[in-house]
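The complex appears here minus one protein chain, its other protein chains still in place.
Coming up: subunit A.
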Amino acid sequence: MAGLSPDQIMEDVETPRLNDDRRWMTAPSLGGFVGASVILLIVAAVVGSSRHVLPESIAILLFLMAVLVSAAAFGFWVGIASAFGALAGFNFMFVEPHFTLHIGEPQDVIKLLVFLLAAAITGLISGRMREQVDAAESRAAALEVLSQVSTELAHATTQSEIAKVAVRHLHALAHGPAIALGPVNGQMGMLASAPEGYLPDASELEAADMAYRRGRPEFASAQGWSGSRLTFYPLQSDNGKGHGPVLGHARIAPDRRDHGWREQAIEIVLRQSGQALQRLSLTEAAESERRRATSEQMRAALLASLSHDLRTPLATILGSVTTLRELGGTLPPEAQTDLLAAIEEETQRLGRYVEKLLQLTRLQSGMDLHLTWVDAADAAQAAANRARRAWPNARIETGFPILPMVRAEPGLLEQAVFNLIENAVKYAPGVIRVSGELSDGMLVLSVADRGRGLPRAIAEWLASDDMTGAPQGSGLGLRISKGIARALDGTLAARHGEHGGAVLEIRLPVPAEHGA
C-alpha cells in the first residue's frame, strides 16, 4: 500500500462519526427536491381526486401543509421551490380556467406570497434547529472521541503505542493522513501512520524535521500552495528535556461546519499524547529508581549473610589460635590436635567463601562471560572431586552418561554444581548423588540428597525470576548457583527426589548444532 498520495487518501477517508452537515443556506440536495416533489404530488393526487367534494379553502391548506413539511424537512431553498410548486398545483386545479397555470387574479399573488413566506420561515427555523442539533451531536461525538483517546492513552505503555493511538484519532478527526515521526536508533523514523502504510513526501519530512528540531509546530501550507500538507506538532518528552516524537495531521477544510470542534479535538489529542509521553518517562524513571532500590536491598542482604558466614570461621580461627597460645600448656594433646584441625578447616572454609564472593561480585557487575564449548559432565565431575577433597567424610556419588556439549564458562559451571553439593553436605546427611541427563532438549545436571527436602520458600524463589530477594537460609551458594544458571541462559530448579530429599537441577539449553 506504499506510495499513496495524500490526495488519494483524502478521498478514501471515510467520514467518522462527527457530523459534517450542510449549512441551511448551502445548495439543497437533489434528494430534497425529489422528496418535496413526491410530497406535492401526493397532495395534488389527494386534492385532485376529491376536487368536487373538497372545498377550495381546505385544498389550499393541504398544499400549504406540503410546503411546510418540505421546508422543514429539506431546508430553505427546497421550501421556496415547493411554495411555487404548491401554488402552481392549486391554480391548476381550482382557479379558472381550470387545468392551466395561469395566474390572473390579485388574490393569487397573495396566495403565492403566503406560501413563500410560510416556506421561508419554516425553512429558516428548521435549518437553525438542525444546526443546533448538529452542533450538540458534534460536541457529544467530540467528547466521546476524546474520552476514548484518553482511555487508550492511559493504557499505552510504550512510546510507539502512544504514537499509534494519537495517529489513529488524528486521522479520523482531520479526515486525512496522520503520522508520527520520532527518533528511532538515533535517526528520524516512522513511529506510526494512519492509514497504515502512508508515506510522507519530501516536503512533509522536511516540515516534520523542522518541527522536531525547533520544538515548535510547523503548519501545513494552505490548499493550492506547495509544501507540506500536514501540520506537524512536536511532543515534549523526558520532562521537557529534549524533544519527543512529532505528530503530523492533515488540515481541516476551513469551510466545514464542524471545523471548530475538530480543531479543538485535535488540539486536545495532541496535548494528551504529550502528557501520556511525559507520564511514560516518569514511570520509567520510577521503575529504574525501584530497580536501584532493589539492588541496594540485595547488597544489604548480602552484607548480612557476609557478616555471618565470614565471622564464624574467623571466630573459630581466632578463638582456637588464642586458646592454643594462652592455654597451650594445660590442653591435652588431642585437644591441641583438634584445635589445629579446626583452624585448618575454617581457613579452607574462608577460602571457599572468598572465592564465592569474588564470583558473586562478577555475577552482579554484569559479568563478561567467556563462553566456550564445555562438557557439562566434566565440569560436574570436577565439582564433585573438589567437594570430596573439601569434605572427605561426605558420601558423594557421581554417574554421567555421554552428554552433549553446552556453551558455558567451565569454572562457573563447576562452581554452580559445587555450591549445590556444598549445600547438600551442609544440610543433608547421607549419600549425595551428582548426575547428568538430557531431558526435553535441555541438559540437566542434578545434585540429589537424602535430607529433609528444600524449604518451600527457597524452592519457590529458585523458580522465580527474582534474583535479589532470596529467602532466609538460602545461603550465598544457592544464590550464586542460580545467578550462574541464569547467566548461562538456564535455570536452577528444585524438586522432591524419588527416595525423599531434595533434587536441585541446573538446566541448560543445548545449542541446536550440538544437540543429541
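Here is the rule we go by: a contact is a pair of C-beta atoms (placed from the backbone, for glycine too) under 8 Å apart; a residue touches a chain by one contact, two chains touch by 3 or more; residues count from 1.
Just so it is clear, contacts and distances are computed from a predicted model.
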Match the chain absent from this complex view to the correct UniProt protein name in "Amino acid ABC transporter permease", "Xanthine dehydrogenase YagR molybdenum-binding subunit", "Response regulator" or "ATP synthase subunit a". "Response regulator"
Considering the complete complex, identify which of A:L117, A:V184 or A:L314 is in touch with the unshown chain. A:L314
Sole residue of A:D258, A:E346, A:D375 or A:E505 that reaches the chain not shown, by the stated touch rule: A:E346
Of A:E289, A:D338, A:E397 or A:E460, the residue that touches the missing chain is A:D338
In the full complex, which residues of subunit A touch the absent chain? 303-304, 307-308, 311-320, 322-323, 326-327, 330-332, 335, 338-339, 342, 345-346
